[in-house]
Structures are given as C-alpha cells and as structure tokens.
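Dropping a structure here in structure tokens format, bear with me for questions.
As you look at this complex, bear in mind that one protein chain is not there, while each of the others sits in place.
Now for chain A:
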Amino acid sequence: MDFVNQLQRKFIDYSSSLHREGIVDDQFTQLRKLEDENSPHFVMEVASLFFEDCEKLINNMAIALEQKQGVDFKQIEECIHQLKGSSSSIGAMRVKNACIAFRSFSGAQNREGCLRCLQQLSHEYSLLKNKLQTLFRVSVASRCLYVCLVIFCRGNEHAEPFPDVLVFQLEKQIVAAGGSIPRVH
C-alpha cells in the first residue's frame, strides 16, 4: 500500500520544488512554524488573505495605469510598497522581486515600463497561486490518508455487512480534498 508514501513523498517533493524555483523563500517555512494547536490552518488562511490582497492591488494598479488624463504614479508606488510588504510576509519571493523591479519604472514615471512590469507581476502571482493551491491540496490529501480504514473480517462468510454509506462519506471527503482512494479488500 504505497499510496500513502507516494502522497507524502509528493508533498515533500512539491514543497522542495517551490523553494528551488524561487517561488517561495525561507519566510514560507517560518510561516509554517507559526501553526500550532490554536491555529492549525494558519498558512492556508494567510495565503488566502494574500491572494485577496494581491488581486486587489494588481487591479488598482491596472486601473491607475489606464487613466487617460494622467497616471497617478504616487498611487502606483503606494500599491507596490504594500504588495512588496505583503509578499515578503508570506515568502513569495518572485512576486516580491517583481515589485522591486516595478518600483524603478514607477519612480521614473515610465508608463510603458510599468505596464510591462504589471504584466510580469500578474504572471508571477498566478504562478504562485496555482502552486500554493496545489501544495495545499496534496497536503490535505496526504494527511487524510494518514488514517487507513481497514475492515478486518475473519471468516468472510460470517461477516456482518459493513455500513458502506459511511465508508463512502469518508471517501467523498478525501476525494474532495484532492486525494484518491484505491480499492482495498
């Protein structure tokens, strides 16, 4: 029954790849250390807040850059400043670096450069979001399958019927969390 091993392996490998690719840095690891019994889902909650925050700021910057009567570069700089802070808090290294690059163009009041930077920023953000959501799915699935259900019946012909509906419910929950259930008898 290697599926549990495989999922755990997958989680570790995926997590390492995020670090290797520079998607997240050590700060992400620090965040996980802040999870405890009072706040077991801290990382996911913080990530969710970050996604919201980031989308809002990217949106605001896009709108600001579209203004025909003149771009408010101060507003853009403020957005970049906020986003740089937020991304550093979660360890989103590539997003943070994209902000730093963006800052020089907005400082120079270069609209074209800013538009390019915004595009790059959006790209890094999408990448991060996809990867983190995948990581969370694998994490939940591997922990659900930590508990293996075993139906131990000695003498099958006398076995009482097992309440399939309950196994089904648990399986549904595991699948909903992104895991899979191999058939075991």
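Remarks
Assume contacts are C-beta pairs under 8 Å (C-beta built on N, C-alpha and C of every residue); 3 or more make two chains touch, one makes a residue touch a chain; residues count from 1.
The working rule: contacts and distances are computed from a predicted model.
This complex has a chain not shown, and the name its UniProt record holds, of "Prolactin receptor", "Thioredoxin domain-containing protein", "histidine kinase" or "ER membrane protein complex subunit 6", is "histidine kinase".
Chain A meets the missing chain through residues 1-2, 4-5, 8, 27, 30-31, 33-34, 36-42, 44-53, 81-82, 84-86, 88-90, 132-133, 136-137, 140, 143-144, 146-152, 154, 160, 162-163, 166, 170, 173, 176-178.
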